[in-house]
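After this line comes chain A, so read on.
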Amino acid sequence: MPDTSSRIDYYPTHEYQGFHLRPGHPYPFGATILSGGVNFSVFSSHATSCTLVLFDKGEPLPRVEIPFPDSFRIGNVWCMVVFDLDCESVEYGYRMDGPFEPAEGHRFDPTKILLDPYAKTVSGREIWGQDPDWQQPFPHRGRLVFEDFDWEDDRPLERPMEELVIYEMHVRSFTRHPSALVKHPGTFAGLLEKIPYLKELGINCIEMMPVYEFDEFENSRKSPTTGETLYNYWGYSTVGFFSPKAGYAATGRWGMQVDELKNVVKEIHKAGIEVILDVVFNHTAEGNEHGPTISFRGLDNKTYYMLTPEGYYFNFSGCGNTLNCNHPIVRSIVLDCLRYWAAEFHIDGFRFDLAAILGRDPWGAPLPNPPLLESLAFDPVLAKCKLIAEAWDAGGLYQVGTFPAYGRWAEWNGKYRDDVRRFVKGDPGLAGALATRLQGSPDLYGWNGRGPTASINFLTCHDGFTLLDLFSYNEKHNEKNGEENRDGANDNHSWNCGREGATEDPPVQALRRQMIKTALSILLTSRGVPMLWMGDEMGRTQEGNNNAYCLDDPTNWLDWNLTEQNRDLLRFVQLLLRHRKAHPLLRSKKHPCFHRGGFEEYPEISFHGQAPWQPDWSEESRRLACLWSGRDRQDAPAFLYFAVNAHWEGAWFALPRIPRCWHVAINTGMPAPEDIFAPGEEVLLSDQSGVFLSPRSAMFIIGK
Partner candidate 1 sequence: MAFEVALETTPETAKITLKGELDAASAPRFKEIIEKAAVSSPARLVLFVNDLTFLASAGLRVLIFAKQKMGAGVQIYVIGSQGPVRGTLEMSGFHHSVYLQDSYGD
Partner candidate 2 sequence: MEIQVQAQGSLTVVVLTGEIDGKTAPEVQSRLLPLAENGRKLVLDMQKVTFLSSAGLRVLFLLNRAASSGSGKIFLTGLVPELRDTMSVTGFLKCFQLFDSQEQAVEALR
């Protein structure tokens, strides 16, 4: 322990109403525990004065309000050390005074107590769903945290991008359902108990939907149809950028959410699984000029938000305001935030919601060389972090393939989702598109050396149908969301296999399972980084709701009984993932080339139809096969033949001749257990000249 007695700067020089103070350190921002006191540092470009407001935990009224003496200000930063505070029971906020001239962009309001944007934990919503005290003027309060977690020898796993199989999940939904049989349902701790399941499934990266502190009661209202409360369930509206959501932690009520999440990350890393966070930097929970003033609006409205000349809020996010990401100060907060999570929580990567907004200038025009994206791409702390962008926004900007990436950014490949959905459901003329997707979308990511790992391939995600619903509904059914089914996307490219919604009819159920297996086998044999949506591996349904953003009920909760009911499907996915791991050819960092690179004179990739070497690219084509050729892990020659028949009639595919014997690994046309064999247990093909693919099925055949 440092000998504090001798350090001169650990002694108070000022006093205010019994509190001992001294000028603080401008850096690091936020509240930092020093020995004997706490350093508070906050900045605002336009505020005229600032007051630190201290509460005892949970008390309605402040214990003291300490105005920052002008000598405690350095540039635009107010900083102060307060001595002898009980770090566990103190809550703090700031009052900022300054002009209230909306037309100029200033909305200072000294009557409001503001949350410190750098607060490491935020109180007010410690228990999920507990009715808040709506009269409390300062509901979200900053609190202090001990940052001495014992990581032992853990650090971010830094897995090569091409190895990743991402599993997108919602922390609460993952274990909230009673069938999860966990001690702390719907929490980080609940996730701890499901690590063996994830390991056995075979994914090596989980992407958590927003875990930064958010207010589940934002715009909460009663559903006109069910009378239930509708929440801000997904959490795409951040209150605290540096604080894990207390309501997601079993120990949230005692303020130990930081330790709990760090422990979860540590255990998940032990299972060899990376953790990616879904982060929202395009807007905040403060909404437009009618929304609540929580933090940024009261601190420095003109700096933090994109404003129209009259001082109103641009709305590129569709949620009321737009964060002014390319302003130097906001850029530094975003960088500080991501560095904090990467360094203190050992987070492996970040997925940016509506990332196209991060490339707009303060007046909304897209920038060719956005400073924020560049800073993120070359930041030393984030150097090994995965950066994944949702490369569009609600303001009409669609940058899939053109997102300014600096060779570092990957993107959610919306085109992959649409092309594969349409091919699998039987739309004609998409063989060419499918061929491009299978190679890792070189049309989008082939230029300036980005490669297939820039493409996050996915069929489903939190936005839209689950995989089972994709093949059970033609129309969306969002009545429970209370917006008269107007919300949610309409271009779902789904097909209900003949019956709308759940059915007991065996042939329809079997067809739906087959469509799921066919789609997944395409996804996991495509180059690029595959992403699964929580529960699709066991046939989860949301009863046709393709925008369940507000439902805290079984629509969102993962039903663990499905692991038993759909045991075959789960087995199929587990083995499919083991096949992907077994064949490096499917996971290369480079786009394949057509005329060489395979074993001896075979090309690395070649496309075929019902006749070898003659793919059918016509307008009516619903069939395609491709042959990968190269070396496997033991450097032995590898031949992988993947054929898919989306037609409603079966077809004979003559196989290309290879210097090996064909063995069947996967045939989604067959019922379990013959639908898939474990790597190494592939079955020798009796007739080596070809195979018969039943309607709407796929086969994966290996040369051995």
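FYI, a contact is a pair of C-beta atoms (placed from the backbone, for glycine too) under 8 Å apart; a residue touches a chain by one contact, two chains touch by 3 or more; residues count from 1.
A word on the picks: all candidates are chains of the complex that A comes from, given by their letters.
Just so you know, these numbers come straight off a predicted model, no measurement behind them.
Trainee: Just give the number of the candidate touching chain A here, out of 1 or 2, all from the same complex.
Mentor: Candidate 2 is the one in contact with chain A.
Trainee: Which bits of chain A are touching candidate 2 when the two form their complex?
Mentor: It comes out as residues 86-89, 145-146, 148-150, 183-184, 188-189, 192, 250-251, 254-256, 259-260, 262-263, 266-267.
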